[in-house]
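Only one protein chain is missing; all other protein chains are in place.
After this line comes chain A, so read on.
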Amino acid sequence: MTTETPAVPYGFLDLPRLMALMTGDEKHGPAATSTLDALWVLYDRVLRVTPETADRQDRDRFLLSKGHGPMAYYAVLAAKGFLPAELLPSFGSYDSPLGHHPDRLLVPGAEISSGSLGHGLPLAVGTALGLRAQGLTDPAVWVLIGDAEFDEGSNHEAVAFAGAYGLDRLHVVAIDNSSATHGWRGGMAARFAAEGWSTETVDGRDHDALHRAFTAPHPGRPHAVVARVEPKTAA
């Protein structure tokens, strides 16, 4: 028997409206939408997970490490049917499952609870190892981090280990909106490449470029896609 994904009436152009249900404002600045295009391309064209397969052991996993400003994430989850759009206006209220940082025990479709920076990538390393140990060599593990989040040393423990270990089902999308206080001289990708990762740096607003980078082959190596968007300080 096959199960069909029910038609979801939302497309990329609906996301600002869904976000407005949380923020009360149709116009969102670059900081609020820095992750929006990457999230959309992942959920729309790359990740093999749907509301119907969200509990399957062989699903792809997406770990939102940068739990700050999760409105874009909740909007995409709603657009893809993981959670009802009717929940979005409850954002941040006492009985809402939608906190200002996601809680995996409350948000349908959320793989991890995040908010404190630098936890998603180490958790993703363990997730990739756990799937491999169970013979599940096909599911992909994706983790989204930010360029300022990359300051946290825990990320660098994970990047060095994953590169040395050749964790090739591990994928990072790093949203670079130039918000790291001291910056990353030579770019973020160089840090991954130095540890043996496959890397791509692309325009984080270009869906086809994101898709190409997300689906580039990287045999034997973990893969990092640096998605560059407008600086956080831009109006």
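FYI, a contact is a pair of C-beta atoms (placed from the backbone, for glycine too) under 8 Å apart; a residue touches a chain by one contact, two chains touch by 3 or more; residues count from 1.
As a convention for this text, contacts and distances are computed from a predicted model.
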Listed names "sn-glycerol 3-phosphate transport system permease protein", "Transketolase family protein", "SigE family RNA polymerase sigma factor" or "BMP family ABC transporter substrate-binding protein", with the criterion being the UniProt name of the chain not displayed: "Transketolase family protein"
Residue among A:E111, A:E149, A:D176 or A:E200 that touches the chain left out of view: A:E111
Residue among A:R17, A:R132 or A:K232 touching the omitted chain: A:R132
Absent chain, residues of chain A that touch it: 57, 104-105, 111-113, 116, 118-119, 121-134, 153-154, 157-158, 160-161
